[in-house]
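Working notes, structure below.
Note that one protein chain is taken out, while the other chains of the complex remain in position.
By written order: A, B and C. Residues from 1 in each chain.
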């Protein structure tokens, strides 16, 4: 931790800060420049996280040296983490595609989608049984019934199930039916939910919050990991910016940034990233080219009739063509699909 | 709802959309301009919320005419809503100050704060018993013990209690101790939590999410109101922007905007808005001048020792001076404090 | 300058950086912690501005200690700067209002506005002769003719003239007619223009760029000052964020932030900040309450017929009422209007 003092900081103020830091077991080094005095606190910086140094008189700014996350960091674990979901690896050589409808709408539609994506070599089906909708007046998901259809799809096709958990009270129920838990963007800082999924060992897809920095994103992964569950998959899905031509702004540079800072697998959701079906394929290609370990994409047999996110869902032929294109990019990248 | 068609939309596509809209009970008017054809759907636009019109072939863009919220809107209720908390009005002539520590840290400190703010004429004490912290390694709140200290402070001073609910599983416990529920910025779109607090009649302070538009903010209020609880107080607390000189960017223009669009009371939290104690007083003044119905502010006897948000907490003398200044502004505005 | 090294930085890399810094005349202090080694470079940090330390092998991040601006900083000049425009002070006890149309449209309208605002005690008239318009197909300003009308308004009323300079080629012409030069938000980083106005001594109102941080804003002021012209007035006029309910997001916290960091006067433009006439008065009040030294506001006799910015222009009676309200706030703040 580096503490930069104000030009008018007094000796008394400096002594006061020094004393406080030493009281926490840190060594303190004082460097007096012509314009500024700087204190360096050497030792475990994490003990300082609760000390509001910026509130001390005489302090201009405080600069942390260490990252606030540890378990999620590349320094803690230098090799890429590969997460095995019933034997299917995420984060390895194979790029995984996770496809399916935004919401599970009915049994038939779900089984139809499962059949179609299975044919394309996909291993994971996604579908929401509980839907976070911005309006209280729209479809909120089928709940338990939706989970049962997902389980039936798995039984019939062997596809693994990814579904969202929104409420800690549903965890037992959801865990019975799913292979991977999804934490949605709006819940990325629902710390109670993170704590819950951290105490189970089921893999978690953690979606980046709409206004979350990369650092905050990794802190939320740390939350889950700190409770014991290290099976976290990071998902970039677009951030909120001033641009309105797309639903969100897909931040693909987050893929190599996350890969540098963390050992966790990183996947990309182009559907929510752009919000328009005809932009999904180019962004899926770009995501794979940027180094993503997987693509999460919304597919619907008849988007006009979708109960949510119809605008961004791919019809089967479009999905098939997207698969063909990203498979070619994957090969160039020395990977498989 | 206005549907603007692409220049190359075919008659068949137009017919298909028209049919679909009429099937939903809407009248459709077609206006053919030189460069674009535009469809107007007349009737209850809310039946269209689930129809993904942008996914229909031939559609360029869809423009809603009506606001997606109703109960929260000024049109639904043209008079300002005044919410009475055990007889104390929020949204009336009197501007309410809600003061207290970020987190309840211990009994003594809380009672000391309660005594000090009471002397300044404040009616509400705030304090977190459950804290949403970005790091899993920092203080998470005292839980039940914190709630009990808040209740004791009320008993001793008559101050009304405001505290945050983070988890639907805590609702029974929290409701026993608090007078007003706070939904934090990170939970503004935790729709399950909104649904829960909507089914009780206790007043709710709903904080604006870090990247929530005014429209989304009002939709979250609508969530609560649609379950029967109309006692919602909106709180502007800063949004996330590119600027890093302040913790967030306090969007004070949201105050008159919300007042135009909605009948609900609007308060301002300058502490989280700026994140630095020495900027809180000018922003509290500006908030009152912008037309806020209340100010939510963090106070601590010794911010250097605060277990969270020490940087932005006011010491008692600073708080006292802030009260003096905003009282003067309130009077000029024809209000009281 | 603090240089944080990567955990895997080699001794050779450390030696290389040290050598380079010492070669620039800086003393280097090495602090070896358990997880990170940190270098402190002591001496004039400004010599480092051109050294791309982050490009050196072994470097994780570089943290400047000093601010990159000097002449604009409060440390360089601890007293508030008061700029005298033909004897009229900006930055002193009196809060100055600068009012007028977005664009000078014709002689009659300008003289009418001049007469009306003069009656309200205003000392400055604003009006654009050259207009930066986002569309090439809209009114671009009257040019020289507009400047002449402004000069005539000054002659007739004694009002001082504020007008925008967009192009270095116009500088001689514009300087003949105006008392204060305005540099628009879109030109805040037009460094050639800043250099030009820096070499004259006429006061400059520098508007904050749409996506400029406070630091960048002050660096642009520094540009002007470094050429010799210290008469810079900073103008907050709203930044670009995700919110679309207002034209921009008026960042009023920038007012006290700028006042802390700099000695220069700070004014607020609520018209561009919000973009809607009925939000201008509350934001003008809030700006004064936040500590602004002036308010820049658009006024038009008939906004429906305005050739630009009609949506945000105040009619005379609304302007008059705004003046009354901000005068009251100014008095409470111990200032005059």
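Just so it is clear, a residue touches a chain if its C-beta (ideal position, glycine included) is under 8 Å from a C-beta of that chain, and two chains touch if they have at least 3 such contacts.
Not measured: the values here are computed from a predicted model.
Contact with the omitted chain, checked across C:37, C:123, C:187 or C:262, is made by C:187.
One of C:133, C:202, C:320 or C:335 touches the chain omitted from the figure, and that residue is C:133. For chain C, the residues touching the chain absent from view are 20, 46, 49-50, 52, 54-56, 68, 132-139, 166-169, 186-187, 189-192, 195, 210-211, 216, 219, 222-223, 226-227, 240, 276-277, 303-304, 306-311, 313. Along chain A, the points of touch with the absent chain fall at residues 211, 213-215, 239, 241-246, 249-257, 260, 273-274, 278-279, 282-283, 285-291, 325, 328-329, 331-333. Panel shows chain B; residues 2, 4, 7, 29, 31, 33-36, 38, 40, 42-45, 63, 65-66, 75, 240-242, 244 of it touch the chain omitted from the view.
In the analysis below, only the chains that are shown with their structure count from here on.
Distances from each chain's CA mean to the overall CA mean are smallest for chain B.
Separation between the centroids of chain B and chain C, computed from CA atoms only, is 31 Å. We define each chain's centre as the mean of its Cα atoms; on that basis chain A and chain C are separated by 38 Å. In terms of their C-alpha centroids, the spacing between chain A and chain B amounts to 26 Å.
Counting partners per residue, chain C has 241-242, 244 as the residues that reach two or more other chains.
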